[in-house]
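Could you have a look at this structure, given as structure tokens, before my questions?
Excluded from the complex is one protein chain; the other protein chains are retained at their positions.
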């Protein structure tokens, strides 16, 4: 976190700079089947963030040394387009994107029924086209939908969302200014039906009480986002019937 | 192309700066069998350009994923020596040399009887020792000779040559100054017997009429160069009999 | 070598700056079995140098193309920790460390009974934690002990030590200042029982006579260091009996 | 991955060609449907999205200031890049750029650069001190065939809608990037023995050589590239070169409609 | 290398868990023995060695001067790096850093950085001109399990003993690096269905997900990371979060003893 506590991010009336309340999400839109070459795909806009995800496979895992005899591996890449950020970023993977790819893969492996596809690989390509804080949550949430769109069997969907702390107040879903000048960020990945966690990161400074409140906000938001995921999937497959 | 039209490259008498006419080639010399470690080899000097080519194979293609079940692949590398240019260039491949390697390989695959060697690989190593414009044509032309020297069956030889435009005039075989300050360059690869094209690139600015004239110059020059290729090959194999 | 002969490295009384005589070693300490995760390991302090070596294997060699049908290969890495030198060095291998790794591997392959383990690989990891001149000798000498600790059959141990030239005088075991301002360095690897050489490098300037004296110093020192190697190995395996 | 040459597909394409037909029912020189959107990405200073059949491509423009090179003190620069990335197709692998990817990037770049659509001298801020570098990044999201033409179209459309962010950099007022020309790339593929325009993915898989032609507003050619194994006659080339003029005019109109 | 999931080991660990036991006889939240040494490397300006069970880690601190960034003219910088290297275990391969290695480095770095233990403004030499860059390199020599905690401990201990080499750089007198806090990382691994503290190598091989918690002196959390496949409930998390406070206090005492 920037951790510079000297920027005012909450107005006198208790609203945040963009008018949201502490436990309010930015606007979210989810679309399914947007990339024709992929087996499954999803486009998610979340505030100003735009993520598109393509899923390929299951296919034979190669090189062979990555094969697991008892399950599929998820080959996940989180990538930011060069024009997705305020200053252009060099194309290619960096340490940040590799770490996000790793924890995303592990979160998704926790919900996909990987035991059904031994020795195979499922490729998940997460592309961030516009980035305004919270892209990893956006990518994970969209990836779960794209996997469902590809017909990959899963135990549950997965919703990722973050709460944080700004001006010593716990709030939900930090936008770019809040992320730059905030004091903590707690992104999680929640299975909406069991409320179990498949993903967890955090950095900054939270007391145990603040941590508990942030987790509460995340749980509530996950339920909301889950509804949008289900609707998006339904509207693709029942589109013709409405 | 540099595209800066303000440098005078054609004298009042219609001659180019080095005295050549519009459709005249620089001096060319071709030698065969110059690299003892190679199965086939060729050295070509073309103006001040010097290219040497080594051919190895056919051999088993590896890694296996590059094998083709119905034909040989050509593994071509075009490489400029660090001391080959006016300013030293860093050793190793760059995007330019990789693109030239690719289009050269595809041109040569069009003339080599690749179907005779399934699952195998033929290595063609093109080294530019001195570079004064037109090195890709020099490399392709020499590579065809080196392949023949290696006894690789081919449908035809291949001649590569370029016409271009300087001071709004179409001319053959640009030298270094003409390339730096010229307006267009049209390198092609011609099978001398059928007049078919196996290679084509172009950049700059050519009207349809200029394009046709440039192609005409190239066709005529290809016949001349083809004679030198054949003589070089003959003189190696009949050297003892003359 | 720095080769700048203008720095005084030998005092009027004939002693070197740290008080050593021409043919005197810096203090040496050898410990065995210091890295629990390794099959064999050794820690050597030599002057201010600290090297730790881990040995893994024999194990199946992969990728397969490195396998030798009639013997084991030694996969040796010599690596300097970023904090091991006066100015921090970037982590990772450079051309110097790759060359030292290669000649070290070849030296060790000359003493290990590699024919006993066809198609397999023995990994030797040499880490320099503190570097004050002579690290390659320190690494090779420690590696031989670590291989013995791992139970790898060997024809003999191997001792590496260097003599050199400072202020036109041949001396044994250059320290950092002597290395920086010296005129020659002659590191060798000696099999203590047969006095054969398995490793040899040299740079700088030595007359034939100086070369012979330097080799004499090295031979004598190798015997001393060999005793310390043997004691270290013994004290591990007989430790309980003393 | 071993790419088995799809013998059956090749035979099918050959048969279709004999009946002057194509696998998706199009005529030889018929284009698939194109959807072009512009200015759709908040953080880019110019952007576009092209859906061309099932092919999807984004392009984004970013500006930065730099010192000019000493031999061209009043010239800025344009860097165009396009890559084959794993998201776009099952067969693209992660890793260093393949020769195919490098060729795509360089051919798309040359078509735009050689047309002279951006006057480099128009990118000067203070001669000898400060010029604009323009980064045009083209991001292929879904490859259903003919990504060369889709990338070229997305690229010039993004440039045509770009705003120079002078205010953010404290060097004057924001203004549109001056783009004086609209180069258009037209690609042809030999399928079943004859060249067709705008190949789809199956035609790319089962066909032979490819030819890429970039034409300027005045019908001049700015860039050519023959890719893949195969040979062709000058007569074959003349036919597609002629067709490219028609195609380029239509696509140029499409851009004019969307951009102004 | 194909990592065969060690079915038998998993079964054994499951059975042990059912009896509330562990493979090396420890209790669920019992730590292995730790030996901490400091200032042991001549060429480093601060150093430490941690032996934690059979895990061995060195840390070294090096200083260099650099110009500050224009938007933070009085702030120096701290670069922490840790890597999985072939020396430390049979299964680590040479080559570019694996995702596992990158995760280790970033998690250890975040724990130290987010605690605010180094005030970046205390690294200023001349505002706008010269600041210290602190390189903390953590070198894993032997991996017998739980290298995350060993690296974090070695890292903060090396910082706590580091001397700023001002004299060598001609910018004043040598002085201790100011370190105002002592962040401690505590790692838990799900083994046989329940979380244990300080997993050894076999527990890492036969277990499931891992959780890393970094706590500051005041009991606030500064960094969290869940790694590997597996899910957990909020109740499970609450239990280990609570335990981490106790562990962190003990380790903080260990450092205080050695460092002062």
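Order of writing sets the labels: A, B, C, D and E. Residues in every chain begin at 1.
One rule holds in what follows: a contact is a pair of C-beta atoms (placed from the backbone, for glycine too) under 8 Å apart; a residue touches a chain by one contact, two chains touch by 3 or more.
Predicted model only: the values in this text are computed from it and were never measured.
The shown chains contacted by the absent chain are B, C, with contact judged over the whole complex. Within the complete assembly, B:129 is the residue of B:7, B:25, B:66 or B:129 that touches the hidden chain. Residue positions on chain C in contact with the hidden chain: 1, 3, 64-65, 67-70, 95-96, 98-99, 101-103, 106, 109-111, 186, 191, 194-208, 211, 215, in rising order. Although one chain is not drawn, its touching partners on chain B can still be listed: residues 34-38, 41, 48, 50, 52, 54, 56, 59, 62, 77, 79, 81-88, 91, 123, 125, 127, 129-132.
In this text, only the chains that are shown with their structure count from here on.
Path length between chain A and chain D in the chain contact graph, taken as the least number of steps between touching chains: 1. Greatest Cα centroid separation from chain C: this falls to D. Inter-chain centre distance (chain A to chain C, centres taken as mean C-alpha positions): 52 Å.
Chain B and chain D have Cα centroids lying 27 Å from one another. A separation of 49 Å divides the Cα centre of chain D from that of chain E. Taken residue by residue, chain A touches two or more other chains at no position, since every residue touches fewer.
For chain E, residues touching at least two other chains, in rising order: 1. Chain contact topology: the protein chains form an open path, each linked only to its neighbours in the line.
By the contact rule set out at the top, the touching chain pairs are A-D, A-E, B-D, C-E.
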